[in-house]
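Take a look at this one; I'll ask things after.
A single protein chain has been omitted from the complex, and every remaining protein chain is retained in its original position.
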């Protein structure tokens, strides 16, 4: 069985190091976003007001991506509440995940600089879809046949998490479709799509249950 | 009760991961400030002296923001000495906090580049007020009804910390008012407002007491 | 004996701090790579499509270096599964290792910007060779005479790891040679050379064995 091999072989990398690398990457991507607030070297003091006003789309895309990073960071940790060990393929799915996450400052910058163009919206949407699919791959790989989780993990929790993960790329596709009608509507969806993730879910009730019995789930 | 729900449900994110993310964000924002010391590509060696002299406002705003980051970093840790668990809303207040902190290199750069303009001073002041309010929200959310703290935490400590947190935005408002009279005076207040935070407070006596009895407060 | 001195003297730096510094450096280098996706300040909306198309070499070199960083990060941790303590020379070999790793954004940028030139390929290849040699030095220093490892560590594992480490610089030399025939072929080798590292190796079987007996290897 693949699961057996994965569980038995060990990867030499405990999950806590994977989480540290991810935490640091998330923190850096978050803080690099500010670099898009560029003050032109030749900006005259008299034009400061106009300049600040024109930054509105940049600020909007900053907020969207920061919230998205928050959601994925929380989700990454939630996954590792259930994942008990890492193997080499999981490590590499993680590195792939960080590779797409690390590109966010670029697509965010395009979104902020060209608020009246559809191409950046489509690119940003595709980026969210790509992140969502790698995220899903991460979860499916770890949980299929309880490969890297506790054997007693409730299958309903696995399925519930899967649906939660797929909600973001589904909405990103919707936003991309909407962009053919209205660019602003598409960007509003980008922001709103993350709202449900900030609400408690049924997964948490599972944690509450598990915590009363100690340790990882 | 909201508190009950928060405490009972668990967030799946222990407070130590929240602190790690925050630590890393603070460290990065601190080190990104140096990027504002830009050496123009065409700066001639003969103009080096003048160039260095002209960096004075940049250095001043560098120090102000570095000290501010130090204060908020210390304060963040002090809060987590009292906060025993995280729930989803607290996580999101934290992410909101990091979102406003991460913008500091931008408002700091404006302050350093336009030392003779009032607009950057007002913007920087508003930024400090916003940080202060999110900080306050963080504390109030965690402590109301002892939502995420020990049930035995002294209400006087809660109130004392609250007043300490609100001191910074109050002084920032004062600096903004002063800026109508003197830009330099306003910037001096920005720096001095952090001095009291470097002094020991009555909160520490509480820690000393708690430490003698072990564990979190 | 040199080994004795190293083991006996202690360095004052437990290996976990060395790993934290390395983790953070790797995470930052990974995220700094995105800075090479530069959007020219005067890029017109109409040229967005062309601009994105032209980014292909940049994306290719981004992927190559991200994967390389992933491999070296995993390898660094694998080494520290076997290394039980640090001494001053090991610390400095580590700092030398981070020094060459931290230059990767530069050689990667050259590779992405000049896809039709051989010089960046040769430079990038030499960079990989240099990283590989420092990596090898790290392992040889730590394991010779079991200087910093358990005395019971199987010599076959030491040799196996050594050969795995030297595979990357050997292939980089091959890619450099190939570049005289075809630049694309050379870059394909840069990417493919990391594939074997994502597969489980015989070293892992050793871990599985050791884990069953607890603690460091």
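As written, the chain order gives the labels A, B and C, with residue 1 at the start of each chain.
The definition used in the following text is that a residue touches a chain if its C-beta (ideal position, glycine included) is under 8 Å from a C-beta of that chain, and two chains touch if they have at least 3 such contacts.
Note that the coordinates shown come from a computational prediction; the quantities given were computed from them, not determined experimentally.
J.: Counting contacts across the entire complex, name the shown chains the missing chain touches.
T.: Looking at the entire complex, the absent chain's contacts are B, C.
J.: Using the definition of touch stated at the top, determine which of B:78, B:129 or B:148 touches the missing chain.
T.: Answering carefully, the residue with contact to the hidden chain is B:78.
J.: Out of C:34, C:48, C:98 or C:129, which touches the unshown chain?
T.: C:98
J.: Which candidate, B:67, B:86 or B:128, sits in contact with the chain we can't see?
T.: In the complete complex, the chain left out is touched by residue B:67.
J.: Quickly run down the residues of subunit B that touch the omitted chain.
T.: Looking at subunit B, the ones touching the missing chain are residues 19-20, 23-24, 26-28, 30-31, 33-35, 37, 39, 41, 45, 48-49, 52, 62-63, 66-67, 70, 73-74, 77-78, 81, 198-200, 203-205, 207-208, 211.
J.: Hey, which subunit C residues sit against the chain that's not shown?
T.: Residues 5, 8-13, 17, 20-21, 24-25, 28-29, 32, 35, 38, 40, 87-89, 91-92, 95, 98-99, 102-106, 109-110, 113-114, 116-117, 119-120, 123 of subunit C touch the chain that is not shown.
Criterion: only the chains that are shown with their structure count from here on.
J.: Can you name the chains that touch subunit A as well as subunit B?
T.: none
J.: Expressed in ° and rounded to a multiple of 5, what is the rotation angle of the C-alpha superposition of subunit B on subunit C?
T.: So the angle, rounded to a multiple of 5, is 180 degrees.
J.: Taking each chain's centre as the mean of its C-alpha atoms, which one lies nearest the mean of all protein C-alpha atoms here?
T.: Measuring from the global C-alpha mean, the nearest chain centre belongs to A.
J.: Compute the distance, rounded to whole Å, between the mean C-alpha positions of subunit A and subunit C.
T.: Each chain's C-alpha centroid was found; their separation is 26 Å.
J.: Approximately how many whole Å separate the CA-defined centres of subunit B and subunit C?
T.: 37
J.: Of all the residues in subunit C, which ones touch at least 2 other chains?
T.: Correct list: 24.
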